[in-house]
Structures are given as structure tokens and as C-alpha cells.
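Mind looking over this structure? Questions follow.
Left out: one protein chain. Kept in place: all the others.
Moving on, here comes chain A:
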Amino acid sequence: MTSLLRSRESGIVIALVAVVAVTAIVNPGFLSGQGVHDLFLNASIIALLAAGQCLLVITRNIDLSVGSVMGLTAYMSGQMFLGNQGMPMIVVILAGIVLGAVCGAINGALVAIAKVPALVVTLGTLYVFRGLDYAWASATGVQQVNAYQMSPSFLEFGSGSVLGVPNLTLIAVIVVAVIAYLLKNFRSGRELYAIGSNPDAARLAGIPTGRRVFTTFVISGGLVGLAGVLHAAYFGTINAAVGSGKELAVVAAVVVGGVAIFGGSGTVLGAALGALLLTTITSALPILGVPAFWQRAVDGAALLVAISLDRTVMVRLAARLQRERNRARA
């Protein structure tokens, strides 16, 4: 099983290398220092969102409200700077994480306690959170917060880098590494896979499924909140529409990254690589001269290829396990 997962991640890496190689042949600038820097920078925010989403998908849940939560936290960071332009960055970041976690807790409570399917709950909160965002913007009359109204050190952090590695990428890498470690080595991390594989069996085995799912929503929400603040720091322009439609890009990254949509398998590294692959494709297409009209179609095709591959692998795996079981019985 681990070798299979590993092969899935190496599959994404191979696809990534192929995309980069072809694009670099057409235009060597794609692999220049600045080019590689940009590739990682573009993927960082989506990778953070994908890391949180991956945890939920592993437990057979999903969060469609990520775009709205991200918009809400990004807007809040803008509002905080309007209140006090010298607001320390750490306060803004922590506030964003807390707000994201609260939104996650609302989703989590509805899913884990009220037992409403996550798809429906988060579809509802997608609209509720976005509505709050719009209402906030309308009530305060602040439709847009611009770079000159935010703290310069915050913006510098958003586009800065350490030894050539963008700050946002560093954060994404650290988050992915920590989550990967927890998922692999902690009992509660392993239990997430059990919940996703078979929720009923997990409950019978004594796993507190409700509490685990709730916590996962809170953690994922916190990461989304962090991503929203980083979006504000990176783009320097915030309105109530930030993050609209991001949920589909995030779910696509997770699925392309090999996390089974029905839970129970997948890694956070895969999800992050999926995010890197999809954003790299988006960057590569205009350089390859593919007309803008085709880009969405290519993204969708990548998703379909990934899902078909998963399905084929699953079917083969099931067949092999069946054979082995039969042999053992015989």
C-alpha cells in the first residue's frame, strides 16, 4: 500500500517534470531563478488550502466553504489595517487563523454533532460566509482595501523571500511537513484514515469519530484563515470577492494529488504536489502559446485523468487483494 502511494506521488512528480521540461524547451526562461521562484510562489496559497482539505477528504468529508472563509479572513486583515495601519503582522495572522478556525468549528459542529453531510453543510456555509463578507463590506462602506492602506512590513513579508525561497512557500512547506508527520506518526492521525475507510467500523473500534472530524474541520479552517491573510499580504488588494471559486481549484488539487475522494487514503504531500502541478500547468499554458480559451479545459482534463487513474488503480488493487485472499483460503 505504501509503495502504491509512493508511486502515486512519483507519478505527479513525473507529470510535473514533463510539463516543466516541455515548457523550458520552448522558453528557457521558465527554469530561470525567477521562473522557479514564481512557480513555487503561485502554488503556495493553494497548497496550504489543499493541505487542510486533504485532511477532511481523508475522513470522507469535504469543505466547499474554503473560498468564502478565505475571503472573510482576507477581508478582516484589510479591515484590521484600516483600523490601525501599524498593526503588528503577527496579530493579523493569528486573528486570521482564529477566525478561520471558528468558521471551521461551525462547519465541524454541524457535520459531527448535527450529523448533516459535509457536502450540504459546507455548500450552505459557502453562501453564508460569503454573504457575511459582502454584508461587512456594505455595512462599513469599505469595498476595497488597497496596498497603500496596509502596513508596508506586512506586504514586504507577503512578497519577500529567504535565500531565494519565497516566504509563502516556506510557510506552505512547514505546514505540509508538520501535517505529514502528524498523519503518519500520531495515533489520532492514523485514526483519520480509519474514519475515512469505514466510519462505522471506526466507531465500533472505539475511535471518537465525531471529535476527530470536528477537530479536523477546526484545523483545516485555521489553515484556510492563514491562507486568507497570506493572500492579503501577497496581492495587496482585498475586496469582498477574494477567493470566490477557489473551492473547486482546491478540491481539484487534492484529487489530482491522489487523495481518494471517498476517503481513507492519500497523503498531504500528494495534495501539495497536486496544487503545484495544477498551478504550474496554468503558468505553462500561456508560455506554450495555448490560447486562453483552452486553459480551463486543460485543468478539467488533468482532473479527469487523475480520477480515471485512481479508479483503474483501485480496481486492480481490489482484484489483487481478492486473489490473495482466495489463495490464502485455498
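Remarks
Criterion: contacts are C-beta pairs under 8 Å (C-beta built on N, C-alpha and C of every residue); 3 or more make two chains touch, one makes a residue touch a chain; residues count from 1.
As a convention for this text, contacts and distances are computed from a predicted model.
Looking at the choices "Acyl-CoA/acyl-ACP dehydrogenase", "4Fe-4S dicluster domain-containing protein", "NADH-quinone oxidoreductase subunit L" or "L-rhamnose ABC transporter, substrate-binding component", the name in the UniProt record of the chain not drawn here is "L-rhamnose ABC transporter, substrate-binding component". Remark: the omitted chain is touched by one listed residue; of A:Q85, A:S138, A:S153 or A:S308 this is A:S138.
Checked against the full complex, the candidates A:G222, A:G236, A:G257 or A:G274 give a single residue touching the omitted chain, namely A:G236.
Which of A:F30, A:F81 or A:F129 touches the hidden chain is settled by the complete complex: it is A:F30. One of A:L16, A:L82, A:I287 or A:V313 touches the chain omitted from the figure, and that residue is A:I287. Looking at chain A, the residues touching the absent chain are 27, 29-30, 32, 34-35, 38, 42, 45, 130, 134, 137-138, 143-144, 146-148, 159-160, 235-237, 239-242, 279, 282-283, 286-287, 291-293.
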